[in-house]
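I'd like to ask some things about the structure below.
All protein chains but one are shown in place.
Here the chain labels run A and B in written order, and each chain numbers its own residues starting at 1.
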Amino acid sequence: MTAVLEATGLGKRYGRRWALQDCNFAVPEGKVVGLVGPNGAGKTTLLHLAVELLAPTTGSISMLGHPAGDHPSQLSRVGFVAQETPIYSQLSVAKHLRMGALLNPNWDADMAENRIRQLGLDPRQRAGSLSAGQRAQLALTLATAKRPELLLLDEPVASLDPLARREFLQELMEVVAKHEVSVVLSSHLVADLERVCDFLVVLVASRVELAGDVSELLASHRRLSGPRREAGSLPAGQDVIAESHTDRQSTFLVRTDEPVLDPAWTVAPVSLEDLVLAYMSKARDGQPARRTQLEVLR
Amino acid sequence: MIGFAWLQSRTQTLVAAGALAVVAVVTAITGPHLVHVYDTSVAVCQAHDDCPAATNGFLRIDHTLSNWLNVLVVTVPGILGIFWGAPLAARELETGTYRLAWTQSISRTRWLAVKLGLVGLASMVTAGLLSLAVTWWSSPIDRVSATAFASFAQRDIVPLGYAAFAFALGATAGLIIRRSLPAMASTMVVFVLVRLAFDEDVRPHLISPVVKKFALSFGGFGIHNGGPPTVQPNLPNLPGAWVTSIQMVNRAGQALTTRIVEAACPNLNLPPALGSGPGTGRGTAPVGGNPLEACATKLAPIYHEVVTYQPANRYWAFQWYELAIYLAAAIVLGGLCVWWIRHRLS
Partner (left out) sequence: MIEFQLDTASGVATYLQLVQQVHQALRLGLLEPGDQLPTAQQVVAKLAINPNTVLKAYRDLEREGLVRARPGQGTFVVGSLPRTDPKTQARLIASMTAWLRSARDAGLGPDEIEAVYRNAFRNCFAEGVA
């Protein structure tokens, strides 16, 4: 399966500061990818590198099989919605659609007009007077009516109220279902991701900390709680992602491919949100995962 | 992309068209009257021997409108550069809409090239039409002026060059500075400086001037701010020429000073030094013609006038050269813009 977005050794430096470094991941097609990380982690930089608004300092990024910058027509296969959904506030909704038709070879005018009508937007209204939710919907329409194979969305719901957020995601999922588009959706809000994403890339402080299929990630992580123990006493094959202790009890969030058989541990699944948060705080605190030994007491 | 560039610049184009229409109407209404007065007074003034009076009377008609039209032709290129050129890229960069414009399906190089070409062309056409209207309207007035070079920058084809240059300058500033207001301000400053410097230091040397000797003749006294009066040479009869300097020298090249004049013509009544006031400069104080003429005749064997000038028939050569230089500068700036957006904005 071709990777719809692939980064190899990707890095971007501004002066002395690395906004992104050592990024390696490959996203299979047909997925809705969540690009998660705290503010300033490098999510916007990564997306801008993908759509050629920036050029890499090191490494490369390729979309739909072609390295960015190689094929001028590549941009027509990708739809992009930038942060804060920039639109021309002086132009009307209809003129924005006209822009889409003029600038994109595969523009689907019927789809665009239907969508605008379904959303209840007035075509003659100036885009600057739309609400944030309506602007986001307009930007999504502009990106999807060019019939892309890949949609990149930079924090599209960050500044929307809960209702607008839900409506945007409904709209987006309907587009995915109907047109089989791959989506990369960046967000610093983790809660929305679990219902929408089936692939996750966690970006913290300019590095990729985690990348994988959501069901695999959920299947390979466990929360273990039991009597007070040090992490070193866990067996090999258990990567400790997070740990916390009281005087009597220890709780570990581990990544493992093997079932945990020690009856001393209460084993529970981890929610996607807790998983992501654990990786984010691990990266922030700079603790590397330790390989550990768990005695088999059977 | 052409369609989209038009979509974005529709309002500003309509404003310009409206303004041009107003100018066209005003000049069309008042122009024929001007021609009529010229034909009936100045054109026939030789026969009636009242040329100075006829000319002065003629020049007073629509004097204010003439000034306004000249001011318009001088300022419009700069205005277009500031309001059409500077925000071209700067507004997209500062509002963030470049993230929308450059991720459609065309490269940002093509985006810029089309916008530069289209709006640049519109600037030139606007300035050109304005210059056309004003040149046509002013032609009777220009016929009575000493030289066509006096109104050089407000006539014919050079305003097209100024507009192209100002626009390219604005676009470059906007692209590099990335903010509209600072870009507009710097465009204005640089454009004014360039125009002034070109007028002063470049235009006089575009074609090597003609240098010719003429017989010595005095025109009167000139008074520099508060200094002693000096004897001024008379302009030789070079109709329509642009005189850049007149020197009174002897065969060895030594200048004729007022002291030498006073020594040679002791009975010449030099007026006392006047203080500085309005009109201070190289004005001539009225003096009885004969003592001055006699003095000039006396000094003529030794001293003569060296006049540096551009003949009238070089006017169009100058127009084309200056247009070409400003256009070339505009093209260079345009190329810089394209290079910049390709290599420096990542």
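Quick note on the criterion: a residue touches a chain if its C-beta (ideal position, glycine included) is under 8 Å from a C-beta of that chain, and two chains touch if they have at least 3 such contacts.
Remember, it's a predicted structure, so these values are computed and weren't measured experimentally.
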item: Chain not shown, its touching partners among those shown; value: A
item: Residue among A:Arg13, A:Arg147, A:Arg166 or A:His188 that touches the chain left out of view; value: A:Arg166
item: Residue in contact with the excluded chain [from A:Asp122, A:Glu174 or A:Glu230]; value: A:Glu174
item: Given A:Cys197, A:Ala211 or A:Leu224, the one touching the chain that is not displayed; value: A:Cys197
item: Where the missing chain touches subunit A, by residue; value: 30-32, 166, 169-174, 176-178, 194-198, 269, 271
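The criterion applied here is as follows: only the chains that are shown with their structure count from here on.
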item: Cα-centroid distance, subunit A relative to subunit B, in whole angstrom; value: 60
item: List of subunit B residues in touch with subunit A within their complex; value: 1, 3-4, 7-8, 11, 95-100, 102-107, 346
item: Subunit A residues within the subunit B interface of the complex; value: 48, 51-55, 72-73, 75-76, 78, 80, 82, 84, 86-88, 90-91, 95, 98-100, 102-105, 139, 142, 146
